[in-house]
Structures are given as structure tokens and as C-alpha cells.
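All protein chains but one are shown in place.
Now for chain A:
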Amino acid sequence: MSLVLQGTATDWAFSVRALLPVVLLALTGLVVFGINSLRPDGRDNKLLALTSIAGTLSALGVAIWYLLAGTGQPTHGGAISLFSGAIIVDGLGLFFTAIFASVATLVIAASYDYFESDANPASFYSLLLLATTAMGLMAVSNSLVTVFVSLEMASLPSYALVAYLKDNRGSVEAGLKYFLIGAVSSAVLAFGISLVYAATGSLLLPEVAAQIGSVGDLNGVLGVGVVMVAGGVAFKTASVPFHFWAPEAYEGAPAPVSAFLSSASKAAGFAVGFRVFATGFQPALDIGIDWGLLFGLLAVVTMVLGNFAAATQTEVKRMLAYSSIGHAGYALIGLAAITAGASATNATVMGAAMAHLFVYGFMNTGAFLFIAMVERWGVGRTFEDYAGLAERAPMASLAMAVFMFSLAGLPLFGGFLSKYVLFLGAINAGFWWLAAVGAVTSALSLFYYSRVVKALWLESPTTDLDAVGDVPTGLYAAVIVAGVVTVLLLPGFGPVIETAEAAAAALFA
């Protein structure tokens, strides 16, 4: 097999090769099903976890390989269009697939210990893998139909994952709330898509873009449609005004699932947002449908609301849930600022938002997985309960301190550079007010993130910590790996931002 895929062949073997990362994820999900149906009585937790990790790691490997080899990128024949243009494999899709696969790997490693005593872990792994597959599809969807289908494909397993602890009231309630808001926003998204179709007569994003110039009197219909599609993106990324589900779902769900949703699912929402708005709705700006301003306002409200709400929480997991909303606000800056016009500025700011989501994938997943570890130890949920954990678990607490400082944007870890590049990009694009709100809210965020560090390292234990110190291999490894990557992303940020900017630039070419 050649390193580089070229041409426009339409045979199925070519399609599989082009979509190999997604196909690998789907296959692994089916293999997990298969193992379970062959041995319905065996729990096989280790076998299932190792199979799943092998699948996500190979998907990650292939995605990185394609990114390095230039598959679907301008240097090697440009984006690969499949299935009559409904699917497009390019740098953006591969970059986001790499994020999903990395997060899924960490989450699966952690789940091996978290669901140790679960009766049937196979259903968990397969749901997770299928959700990851669907996210991979979201990132390569080039038509509003595939966008909708893959978004639903990702959402349905997610509802089940949130409600996975069937005997836990909080988990089931969270699942229900997530499902209800999800159903509403799906309806909004579907209606929005139909309005766009009514106005432009097409569902393929490039054709939508081409038709926008000639919508004439239907521009009002198109405008409402665009706003509604933006609502669908806001739901998936947990942004205002469809953010209500996020605190409940992240808090009630098992912590590995919270990690998965707040990192990978959010990134998937942005993958869709970037592609739909950059490819499909860019010309709408010329006929007065200023979705950049819409996203700008949503970004401001999301940043402010997420960060202020996080500052008032008493439970660590809920604080992280709100902080996750705040980070959606930062990434929305990337979506708002791609309306500036010049394609170089657009690529810079969108690449910066993508790189931020990449770094966020590690630091936020790590933080939620640390919470998973604490839940396993059973020491409680509030800041007070976390007091003195560093004495018993110094390495994990050190990693948690790294995540917190990185999320806050202290310039010691990857989270600083990604935020910085994003804000600088926003300023260059003329959106200095977004950068200003971002800088102020990140300064505020240091307050509540440092509360966790203070509890872990400075306070003396208030509760019995006998259970602490038990070292679950998979969970521990996932936390440490996420911590090491977060640190290494400061010196090694260069390749990430270059890849992201190149992928973004291809959309504006």
C-alpha cells in the first residue's frame, strides 16, 4: 500500500483505505461485540480492554501516519472526496480523529479499573468505541445529511454511557436530562438543515456555499437555518444556550465517561462547526448573515458563564464541568474569528482553536480521570474531601496539579501556548474584545483551579485516607500519561500547531 492516497477512485477498497482510522474504530467495536457473544458468561475485562486499546491506538497511529504522509492534504492531491462528496478526508478530519482516538485510549485504560467489578463491561467498551467511530465520521462529514446522521450516531451511545450506572440515581437522571436536551437540539438541528436545504437546494456543503449567492429573497429562511445549525453545534460543544445538560451529565456520569464527553465529544462538535461554517456558510457573511457575531456573543457568554459558575462550586467534578463549558467558550473564539476574511488569518485562528482542543483533550481528560481515581478510592466529592491526598498519592496529585495549572493557562504547560496562540489569532483577526474576555476569564479561572491544588497539597487530611494509595494500573497509567503529554506539549507544541494550521488553511484555500 502506498504511503499516500491520491486520485478520485471510487472503489470500496479505496474508500476503506481513506477512512481507515474510522473503519478501525468501528471494527474494534464489532470485535468487542464478537468476543462478548462468543463468551457470554466470561467477563473478560482485561481482554476487552486490551482489544479496545489496540483498536484506538491503531486508529491513532494511522491518523498520525496519514497526517505526516500528507494524505488528503494540499501537498498530495488535496482532500479525498468519497460517496459523491458526502464524506471528505482531509487534514481537519484526521487531526480531530487523532484527538478522539487519544482521548478514547486514555478513557478505556482508565475504565479497565473503574468498571473492574462491572458485570458486563463489554457493553461499555463497545458503546464507547461506537461513539468514537461516529465522532470520526462527524469530522469527515461534508454534507448536512452525514453531519446529522453521524451526530446522532455519536449522541445515542453517549446517552447510554452517561446512564451506564443503572443503580445510581444521579447517573440515570443525568442520562435522561442529556437525552431530553439532546432530542430537542436534534430537532432544532434537523429543522435548521431543512431550512438551509429549502433556501439553497443542496445538502452538500460546497454546493450550499455555491448556492448562497443566489438565494435572493430566501435569505431570511437561510438565516434562520444557519442560526439553528449553530444551535446544534452549541449542543454538542456544551456552549450557551444549549449547555444546561453539561453540568448534570458530567457530574452524574461515571467519571471516565465525563472525561470522554467533555473532551472528545466537545471536540467532535467543533469539528462539525468548523467544517460546516468554514466550508458551507462562509458566503452567507456576504449577504448579511453574520454568524461570526453570533458565535462571538455566544463565546463571550459561554466564557463568562462557565468560568463564573465554576468559581462558585463546592464539588470538584461539578467545577470541572463548568470549566469545561468555559473552555468551549475559548474554542468558540476560533469559530467566531474565522469570519475576518483573509484566509491566512482565518487559518491561524482556526488552527489555534483546533490545537487548543488537542491540548485540552489531554489536560481535561487527565483531570476527570484523576476524579475517577478519587471516586474509586471513595473519599468524597468536595474540595474539603480532597484535602491532603498528596501525602498518600504524590505522583497522581502532581499530575492533577499539572492539569489544573495547564487548564488555568499558567505558562508552564501546553495549555498556555494553545490559549495564547488562540487569543493572538483573535486579535490579528480584529476580534480583540474576544481575546480580552478570554484573558480576563482565564485569569479568574486560576482562582478555582488553584483551589484543587491547594486542597491536594497544602491542606491536611480531613477524612480517613486508608483506601488511598491503592494503585489501579490502568487508571494510574492514564493519568500519568496525560500529565506527561501535557508537560511535553509546551516544548513540543510546534508540530501540533503547524499541523492544525495546515489543516485549517486547506479549508480556506
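As a working rule, contacts are C-beta pairs under 8 Å (C-beta built on N, C-alpha and C of every residue); 3 or more make two chains touch, one makes a residue touch a chain; residues count from 1.
Everything that follows uses one rule, which is that contacts and distances are computed from a predicted model.
**Q** Match the chain absent from this complex view to the correct UniProt protein name in "YdbS-like PH domain-containing protein", "NuoM family protein", "Membrane-flanked domain-containing protein" or "Phosphate transport system permease protein PstA".
**A** The record names the chain that does not appear here as "NuoM family protein".
**Q** Give the residue, chosen from A:81, A:185, A:348 or A:486, that touches the chain omitted from the document.
**A** A:348
**Q** For the chain left off this view, which of A:410, A:465 or A:480 is in contact with it?
**A** Checking the options A:410, A:465 or A:480, the one contacting the hidden chain is A:410.
**Q** Can you tell me which of A:54, A:301, A:424 or A:480 touches the chain that was removed from the display?
**A** That would be A:424, which touches the missing chain.
**Q** Hey, which chain A residues sit against the chain that's not shown?
**A** Residues of chain A in touch with the missing chain: 348, 352, 405, 410-412, 417, 420-421, 424-425, 427-428, 432, 439, 443, 446-447, 450, 454, 457-459, 490-491, 493-494, 497-498.
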